[in-house]
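Here the complex is missing one protein chain, while the rest keep their positions.
For subunit A:
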Amino acid sequence: MAEEQVLSAKNRRKASPTLIVGAILVAAVVLAALLSFIWTPYNPVQAFPADRLQGSSAAHLMGTDRYGRDVFSGILYGARITLLVGLVAVGIALLIGTPLGILAGMRRGITEEVTMRGADILLAFPALLVAIMFGAVFGASTLTAMLAIGIGSIPGFARVARSGTLQVMSTEYIMAARASSQSSWRIARRHVMPNIIGMVVVQCSVSFAIAVLAEAALSFLGLGTPPPVPSWGRMLQESQQFLGTYPMLAVWPGSAIAIAVLGFTLLGDGLRDRFDPKLNGER
């Protein structure tokens, strides 16, 4: 199959360290989330008042918080929330932004102007601001966080898809396809999409990193997943009053957030190097 040929051609190129490190970090977060479905050392929401504010020990790998909840269990469970919000948010942006970008790139003229101006207006409403508006009107929840981050990520996908489409549309095989009077839909499906898929995949990874950051910020502000469900941002926020005495309570969720963001950023960078051969070699 043609797909196998493409894959084997890619495999011949050595994977960059960026890609490998990114993939490992992302895999760690995914594994933590999957693990939380079948096992956590303790119930992450169950409080043990007798064991509150303990340091790391064999019984509690990352210690316990002010209610005596096991921090390690919370971190594992939090990975699930982080990935869930990221998946849905990126999914929304991907499914809305990409077709709009392709449409803008293929139709040009008024369609392009309207779509891209729309993207510009959305750019003035970052995810956090949209989430604050959602939070004010509907109250904070995981759903409003996912919707807000998703809406905020649409312009990125629209722009990437449009610029990729513009490049493809100027090639000779598109002219040939047009000359043989293929329908726009067919051209979009057969020629444009396969050629921009690499850029879109990179955008997914980059957006995922941004979504993880935004989710952490929202739950830090109390605008994300409501308690008692553990989320990294809120664990960080709750640690604030114990910075003088138990700074590790901030370090664990903080590191988890940083690892997830770093993982998706590196993965995106690594994939970009791979999909964009122009950048290889001289750099």
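Rule of thumb we're sticking to: contacts are C-beta pairs under 8 Å (C-beta built on N, C-alpha and C of every residue); 3 or more make two chains touch, one makes a residue touch a chain; residues count from 1.
Criterion: contacts and distances are computed from a predicted model.
Student: Refer to UniProt and select, among "ATP-binding cassette domain-containing protein", "Malonate decarboxylase beta subunit", "NADH-quinone oxidoreductase subunit J" or "Peptide ABC transporter", the name of the complex member that is left out.
Tutor: Missing chain, UniProt protein name: "Peptide ABC transporter".
Student: Which residue among A:L95, A:I197 or A:L243 touches the omitted chain?
Tutor: A:L243
Student: Among A:L19, A:V85, A:M199 or A:I257, which residue is in contact with the omitted chain in the full complex?
Tutor: A:I257
Student: Tell me, which residues in subunit A touch the chain that this view leaves out?
Tutor: Listed in rising order, the touching residues are 117, 120-121, 124-126, 128-129, 132-133, 135-137, 209, 213, 216-217, 220-221, 223, 236, 239-240, 243-244, 247, 250, 254, 257-259, 261-262, 265-266, 282-283.
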